[in-house]
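Below is one structure, written out as structure tokens; the observations come after it.
Note that one protein chain is taken out, while the other chains of the complex remain in position.
Chain IDs A and B follow the sequence of writing; residue 1 opens each chain.
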Amino acid sequence: MALLELLANGLVFSSIIVLASIGLSLVYSIADFANFAHGDTMAVGAYAALLAFGVIGGVGPTVLALPVGFFLSLAVGGAVAALVAVITHVLVYEPLEVDSIGLLITSIGVAFVYRAIIQLRFGSNPVEFGIPLQRPIDALVPLGIRITVHEIAIVASAAILVVGLHLLLQYTDLGRKMRATADNPSLARVAGIRTRRIEWWTWIIGAGLAGVGGGFLGLYNQLSPRMGFDILLVVFAAVILGGIGSVYGAMAGGLLIGVINQLMPAISNVAVALPLVPNVGPAYADTVAFLIMVAVLLVRPSGIAGGETT
Amino acid sequence: MSLRERYGGMTRAEQGVSLFVCGFTALLVVALLTGGLTPSYTLYLAGLTGMYVLLSLGLNAQWGYTGLINFSVAAFFGLGAYGAALVTASNSPLAIPGGVLVGLVLAVVGSAVVATAIAIPTLRLRADYLAIASLGLAEVVRQIVLNQRDWTNGSGGLRGIPDVFAGWPVLGPLPGELPGLQFAEYAVGIPGLFRIRVLGFTLGEPFWTDLLNFVAVVVFVAAVYLLLRRVHRSPWGRVLRTIRSDEELASALGKDTYAFKLQSFVLGSVVMALGGVFYAYLVAYVDPGDLEPINTFYVWIAVILGGSGSNRGAMFGGFVVVAIREGTRFASDILPARLPVDVPVLVDVYGAIVSDFGSTRLLIVGLLIVLVMRLRPEGVLPPQRELLWPSALEETDE
Partner (left out) sequence: MSDALTTGANREKDDPVLEVEGLRKRFGGLVATDDASFAVERGEITALIGPNGAGKSTIFNLVSGFYEPDAGTVRVDGTDVTGKQPHEIADEGLVRTFQTPRKLEGMTVREAMLVGAGDQPGESFLKLFTDAAGVAAAERANVEAAHEMLERFEIGHLATQPATDLSGGQMKLVELARAMLAEPELLLLDEPVAGVNPTLANTLSDHIARLNDDGVTVCLIEHDMEFVMNLADPVIVLDRGSVLVEGSPDAVRADDRVIDAYLGGESA
């Protein structure tokens, strides 16, 4: 049954979306604007990982059919994305004297600058890490699941990062302060939490995870300068589905949107049987994410997590 | 009022803008006279400016008046362009019968319907939801145009869109009936210093056709501008401006803010679609590339640079965008591929920028957005201090 394969595939795609959604949601609640440069931050991370992979790619033994150097490269990608985000925050967002809508518009400009620089350096055409593609794991094929070791690596890494973030948010001083700031920035400031430092960490964590997600997206598909912008809509849909400002909601939303996105071929098989629905092919995966988002906005704008923050 | 007094009465920003527009126009005229630009290309540039002015006026009616963030300018533009093209293009799969007017009606109705559909779920929510949803809408419209080949011919685009007035009585055959004008070539200059050749072209039927198209867009832009100016200074526009600053205040004073926002959004979207209709006739060809998000943000640059909420600003912004778009194209033709001086890193950067002007344009658009928001968020020509229904003041103090 192809459905199982699609679900498995959906989980892989979901992992990437979840990594991206967390950062978008964190920035949304703590820096207080919809960051349209978040997708291109993913691309920055992916290309930084590509550069690093060229240098340290062969280092170390192989884990899950990927050299340890690849994971190190992803870490570099995440670090570069975090650095770029913090620099942008200090140079661009912080000195601005505009409201959150002004910041939103500015972030579009930032997104274009990131992408233009990537295009100027790497060209507009897709590139790859050059890691040999894997065949689906033989043992799982009889079950109808065609999933590669690489994809297991993506899911496992994302799971580790999400658990790490959870521990950070729940059990560290920084995490508690982040949650308090997300909840009520002015109250947090009154309570003596230095929100400026919290904002920095928000950018570092959010952009770092996005950068790693971008690297995985590059492994899963390809790298292209538009990779992040193209996926941004799906990430926004996940964040809105989960409820803006809720990190755990974003995780749930990312999981759901990712799976639905990959289920499109199956859905379209059903849709073909219906009258009046013109050949809704996989090309419309984004459209479906969009329609889900609009439906959520109509029915329950606070998201499935229901307005509970962080 | 003499020209000098008029100039003296302007703010510094207004003076700067006037000088920029005059200088730019003068440059075009010189380029035209010296053969740098052909007469047809000059008219094309003027038409393109008119189209961007329409798009900017449309976005200004949403963002500038009411504070609605619309990131699907390209989609409404595309609805207009495809609406016009599907009726008149020679390879239109749908081959809807009718002429220019049917296409126009299709574009207006289509954009109004789509605008309403996206506005209903989002306009009751915070402003950023509309931003996100409209970015999604733009992508969905682009996907549909790209994938529904049986409706839109997909990535092949629609070709063979006739002239606006083709088949019309009087105006249709007019360009063919006008005499060809021949301009002899002259050489001018200062002896011993320089000599250039000027003129030396013939204005025939194609030119008259283009000129007629251009006149059509000027009439169009003027009509839209006057209409928008009227509604902007009306009590209706005043409610929109109140919503932009403080929506709660507007509703506490008994204004149905949702209805006003809806009207403002639909109005702006229809104006954008008109820009699209005109574009289809201007270039006689549309394809899904016209719906790329970058086209939305060209228009955003025009509006925020010109001055959000200012119709004059939006017109100026339209000018600037054409200058960026066509200016970079022009620069890519004349700039040498290699930096003449050999500075290590600079050579590479220069090479990358010159060899890929698409990306350079993207960079310029991005930097401009950031710089305007940083240095002059109110834009170059912010709206006038007071907007009142003109005849309302006659009997009071002014």
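The rule is simple: a residue touches a chain if its C-beta (ideal position, glycine included) is under 8 Å from a C-beta of that chain, and two chains touch if they have at least 3 such contacts.
These numbers were taken from a predicted model, which means no experiment stands behind them.
**Q** List the displayed chains that the omitted chain touches in the full complex.
**A** By the stated touch criterion, the chain not on view contacts B.
**Q** Determine which one of B:10, B:181 or B:253 touches the chain that has been left out.
**A** With B:10, B:181 or B:253 as choices, the missing chain is touched by B:253.
**Q** Residue-wise, where is subunit B in contact with the chain that is not depicted?
**A** Residues of subunit B in contact with the hidden chain: 230-231, 234-236, 238-239, 241-242, 244-246, 248-258, 263, 267, 309, 382-383, 385-389, 391-397.
Following the convention adopted for this analysis, only the chains that are shown with their structure count from here on.
**Q** If you average the CA atoms of subunit A and of subunit B, how many Å lie between those two points?
**A** Inter-chain centre distance comes to 34 Å.
**Q** Which positions of subunit A touch subunit B when the two form their complex?
**A** Against subunit B, the touching part of subunit A is residues 33-34, 36, 92, 95-98, 100-102, 104-106, 108-117, 119-121, 123-124, 229, 232-233, 236-237, 240, 278, 281, 283-284, 286-287, 289-290, 293-294, 297-298, 301.
**Q** If you look only at subunit B, which of its residues touch subunit A in the complex?
**A** 67, 69, 71, 118, 120-122, 125, 127-129, 131-133, 135-137, 139-140, 143-144, 146-148, 293-294, 297, 300, 304, 352-353, 356, 358-360, 362-363, 365-370, 373-374, 377
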